[in-house]
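Missing here is one protein chain; the remaining ones are kept as they sit in the complex.
Right after this comes subunit A.
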Amino acid sequence: MGRYLILLYEDEASWAAVGQEETAAILAAHRRFGEAHGDVLRGGGWLHPTATATAVRGPGGGGNADAPGFAAGEDALVTDGPYVETKEALGGFYLVEVPDLDSALALAREVPAPFGGVEVRPLRET
């Protein structure tokens, strides 16, 4: 068994433009997806748009002053906005546990993502 993160990348402008009814329909589709695959779903979430994002950059990565490579006295740089600006932004995710990539891809095909697509990433098992 392996764990995979299914990342939903969608056009935020399209999401912002849809009406309540359509939003409800998309959410219902997600609910159905969740119910159909509850046995392999390990988690998931719907993110606020990138306008709410805050990036933290520092030599140590996320700005942890104890991290290797982080020089004394340096502070993390905190900025408004996502880490990477893209037209289709990360808007949600599912964490699934399945036997192999083919099973993960079969699930990914069913994930509702009307304004973009999804990316399947295997998790390192440590």
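The rule is short, and it goes like this: a residue touches a chain if its C-beta (ideal position, glycine included) is under 8 Å from a C-beta of that chain, and two chains touch if they have at least 3 such contacts; residues count from 1.
FYI, contacts and distances are computed from a predicted model.
Enquirer: Choose one: "Transporter", "Alpha-amylase", "Branched-chain amino acid transport system permease protein" or "Sigma factor-like helix-turn-helix DNA-binding protein". The correct choice is the protein name in UniProt for the chain not shown.
Expert: For the chain missing from the view, the UniProt record says "Sigma factor-like helix-turn-helix DNA-binding protein".
Enquirer: Could you tell which one of A:21, A:80 or A:102 touches the chain left off the display?
Expert: Going through A:21, A:80 or A:102 one by one, A:102 is the residue touching the chain not shown.
Enquirer: Can you work out which residue in A:2, A:44, A:82 or A:112 touches the chain that's missing from view?
Expert: Missing-chain contact among the listed residues: A:2.
Enquirer: Tell me, which residues in subunit A touch the chain that this view leaves out?
Expert: So the residues of subunit A touching the missing chain come out as 2, 4, 99-102, 104-106, 120, 122, 124-125.
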